[in-house]
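My questions all concern the structure below.
All protein chains but one are shown in place.
In this document, chain identifiers A, B and C correspond to the written order of the chains, with residue numbering beginning at 1 in each.
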Amino acid sequence: MTRTFTVAAPARSVGRLLLHGGTVVALVALIVFFFAMRPDVFLTFVNVKNILFQVSILAIIAGAQTVVMVVGDFDLSVGATSSLAGAVAASLMLTGVPIVPAILVALGVGLLVGLVNGLLIAYVNLSAFVATLATMTSVIGVAYLVTAGTTLFDLPAEFNNLGQGRLFNIPLPVYIAIVISIILWAALRFTTVGRQWHAIGGSVEVSRLSGVNVRRARLLAFTIAGLVSAIGGILLAARLGSASAVQGGDNMMFSVAAVFLGMTVIKSGVANLGGTMVGVAIIGVMSNGLNILGVNAYVQQVVTGLIIIAAVTLSSLKTRER
Amino acid sequence: MTRTFTVAAPARSVGRLLLHGGTVVALVALIVFFFAMRPDVFLTFVNVKNILFQVSILAIIAGAQTVVMVVGDFDLSVGATSSLAGAVAASLMLTGVPIVPAILVALGVGLLVGLVNGLLIAYVNLSAFVATLATMTSVIGVAYLVTAGTTLFDLPAEFNNLGQGRLFNIPLPVYIAIVISIILWAALRFTTVGRQWHAIGGSVEVSRLSGVNVRRARLLAFTIAGLVSAIGGILLAARLGSASAVQGGDNMMFSVAAVFLGMTVIKSGVANLGGTMVGVAIIGVMSNGLNILGVNAYVQQVVTGLIIIAAVTLSSLKTRER
Amino acid sequence: GCSGSGGGGDAAKPFKVIAFTSGNQTPVGAWWVKAVTQKADELGWDLTMIQGDFDFQKMNPAVESAIGQGADAILDGYTDVASIGSIVTAAKDADIPIFAMDSATKESDAFAINITANQQQIADSTVNALDKAVGGLKGKSVMVIGHDPHPGIRERASLAEKAFTAAGATIAGGDIQKVKSPATGRTEALALVADYLTAHPNGLDAVWVGWDDAALGAAKALTEAGSSAKVTGVDATSEAIAQIEAGGNFLATVEQPWPSILDSLVGHMTAFHKDGTLPKTKFEAVDTTLVDASNAATITPSDKLK
């Protein structure tokens, strides 16, 4: 509603650019700040690698969230789905199933959860919030059952290598996150279904009347989100060398925060993969930087909230009414 | 969009009533089921009192959530705000502040959090999701700081009595929840600001152009939500005789679920207090009933998700797209 | 089913016991629920078992209403005294004693008895192990990772910190590092250690962690950074034991003797049943076993208790 008025700002001045990219500015400001505080550490190869490693799994899950949010929905179950997928893969491998089939089954489970979400939302017309809240609840329960409430470990070394191995001294998950992000970005931008997702996010009714199979497209979005979350969860298990029912649960909230931060990056205010990655970077840089400065964990938590507010506020100044 | 067409449905047949009240039917079905399974226990005075006691604080927080959702927003910070209020009251009392001032300060803290949410959302135009996600994060951090991460206990007996005392053998929180629900119900239904909330929830733009002070009304809604959440949190502390930074954190998700369940109860599909209470009852009955049947905690969690889906699906059959 | 009292006599009605635990989603909690049920069966108790999965809002009213229906004794497993104020009040009013294990770190009026592991001894043995492994703590840099919401961890972390400081070690980061959520303990600890090591390359000689799950994250971070610093945890989970046996950064963990603690608690309860005697002390801290490479193979992991 206010969007209509956003455009009322003056010409393309530097100031406007700054406002526009408030979130980007916030990211740069954070980087500059931490660099100024610890020039010897913050931008070193090791630390940058560290940050990338730390955010790579969040980046994957936030990518899944982006797809769903482009369509104008939410997926609260991404974190739970990722935990379940990790747990399934781990428990299968522990019962002797070889790595590849175990991973495939786990991916299948993620896909299935996404499919159920999609069916409930696109075909039974449940609101995305309730539907994914409910599946989230059930999926966590299933993950507890799969792990029997324990942490599964002793996974095959080749599996762990997926999450802990390196190529050119950069951890594998970083590459995987980059590849998945590029695929999702291209899918959103260049494929027909990607265009349909954007259209549905703009107006379900117009899309329907333009011949878009809205239900199928939404179903697909949730299914993909489930699948991609599962990838994230399997990688997390490989990265930690273990799997539990709750590990990675906070990725849900962080993924939503990242997408929201990213939405402020572009003019139209729509979820977009580039923006999401900026959001992920903010979250990663912040937590790494605060750790490096040795800030108390509780204070960190307070600061995290404040920085999210600051970043989004900065961008939203442009959308101020009139 | 589908809302318009739901109303054009045929006359009040029994079938329609059933569909319409899908959520109510689900509640009745749950009650009948648990009663059939354990007729000796489930509907006894003691157990019903138990259920009421268990849900009374959730009911208060879900009431706060209802107000915000009538306006068409969300408040993810209700749970965190309630924890913080409980923590503040407890820590003040432990440093020797008398009960009444301690409670007043805690209420003030809740009001303040709500006010900040309202300002960010109504005046800085942040999306409710990001803004309350961010305040939630910060508020939990502050609560950790207030409690130093521990559980505060040894609170004055008169304070605990607020949460544990009884009148006619019914726990006080039950009365308090009922009174607050009635006040909120009346405020939503009979006051000018309540009607403005409904109007804004229906269409922000039309309301604004018709001269509704949209910003003030939204600010007020969030402020009230903060205040009421604080009441819930203080009561929870009194009820448990202790306060921690995370206690009652689940109330956020459950409150949203309750409101969503409640939205399916009425024709227009808008958040409403009566419906919310049905939603709260479903959640309460379900968890109590499953406990009584001795269902494994993990299975309970799976079942909870399934029942939410079933209840909402039942109601949503009526809104099926043509 | 269980047939009342074996010897007949005057046992008109069975011993009525309410048992509750908040931690039944953890492996130890699950063992406890099973073990208590089994014991009750053997002894012919009339047992009401209430499981709370850390949701006190749900658990406390359930326990209180069971108290309202009458009972002879209450058995609390692993539930912090701070969180059950309302239960304690209700039990006092009804004059029912609470027998507890691992429910407080100090003597408390709330319980007829509370038996727990000796936190001081846990801290001492782990600190000692680290001291030996790094060749003396003096001047060494040690990170202490704790988790405040858990009273046991909080207690032993602060004892460990004191011991380290007394031994002349520096506490990395100046203070106990705090993990916020047990669910993400491993990832949080991993990031804490990894980030600290980037800020202070080779800056750690030892990491003391309050429980195994987070200790495993810390150990992983050390391994990845190529550090030879040693880690200790507490709990003796099978994963930790496996790591200790593998001989990496994970140096040692601590076994807490839960089965014997439960046995002695049940002993106290049986005594109370027989003639109403209450335990002489209200608090008992039981010694623990340090698990390191030398004895790892002989220990039953806490998540594999039968």
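To be clear about the criterion, a residue touches a chain if its C-beta (ideal position, glycine included) is under 8 Å from a C-beta of that chain, and two chains touch if they have at least 3 such contacts.
Rule of thumb we're sticking to: contacts and distances are computed from a predicted model.
S.K.: Between "Sugar ABC transporter ATP-binding protein", "Dihydroxyacetone kinase subunit L", "NADH-quinone oxidoreductase subunit H" or "Sulfite reductase, dissimilatory-type beta subunit", choose the name on the UniProt record of the chain that's been left out.
M.R.: The record names the chain that does not appear here as "Sugar ABC transporter ATP-binding protein".
S.K.: So which of A:196, A:223, A:251 or A:287 would be touching the chain we can't see?
M.R.: Selected residue, touching the omitted chain: A:196.
S.K.: Give the residue, chosen from B:108, B:202, B:249 or B:274, that touches the chain omitted from the document.
M.R.: For the chain that is not drawn, the touching residue is B:202.
S.K.: Give me the chain B residues in contact with the hidden chain, please.
M.R.: Contacting residues on chain B, toward the hidden partner: 1, 3-4, 7-8, 190-196, 198-199, 201-203, 205-213, 267-270, 322.
S.K.: By the contact criterion defined above, which parts of chain A meet the unshown chain? Give residue numbers in ascending order.
M.R.: These residues of chain A touch the chain that is not shown: 3-5, 7-8, 11, 190-196, 198-199, 202-203, 205-213, 268-270, 322.
As a convention for this text, only the chains that are shown with their structure count from here on.
S.K.: Approximately how many whole Å separate the CA-defined centres of chain B and chain C?
M.R.: 34
S.K.: Mind checking the centre-to-centre distance between chain A and chain C? Centres are C-alpha means, answer in whole Å.
M.R.: 35
S.K.: What whole-number Å value describes the gap between the mean CA coordinates of chain A and chain B?
M.R.: Each chain's C-alpha centroid was found; their separation is 28 Å.
S.K.: Touching at least two other chains at once: which residues of chain C meet that condition?
M.R.: Residue numbers touching two or more other chains: 25, 178, 180.
S.K.: By residue number and range, which residues of chain B touch two or more other chains?
M.R.: 144, 149, 297-298
S.K.: Help me check something: in the complex, which residues belonging to chain A touch chain C?
M.R.: Where chain A meets chain C, its residues are 38, 41, 44, 46-47, 50, 53-54, 144, 148-151, 153-154, 164, 240-242, 244, 246-250, 287-288, 291-292, 294, 296-298, 301.
S.K.: Over in the complex, which chain C residues touch chain A? Could you list them?
M.R.: Residues 25-27, 30, 173-175, 177-181, 183-184, 186-188, 190-192, 194-196, 198-199, 201, 213, 216-217, 220, 224, 237-239, 242, 303.
S.K.: Enumerate the contact residues on chain A facing chain B in the complex.
M.R.: Answer in residue numbers: 1-2, 120, 124-127, 129-131, 133-142, 144-145, 149, 204-205, 253, 256-257, 260-261, 297-306, 308-309, 312-313, 316, 319-321.
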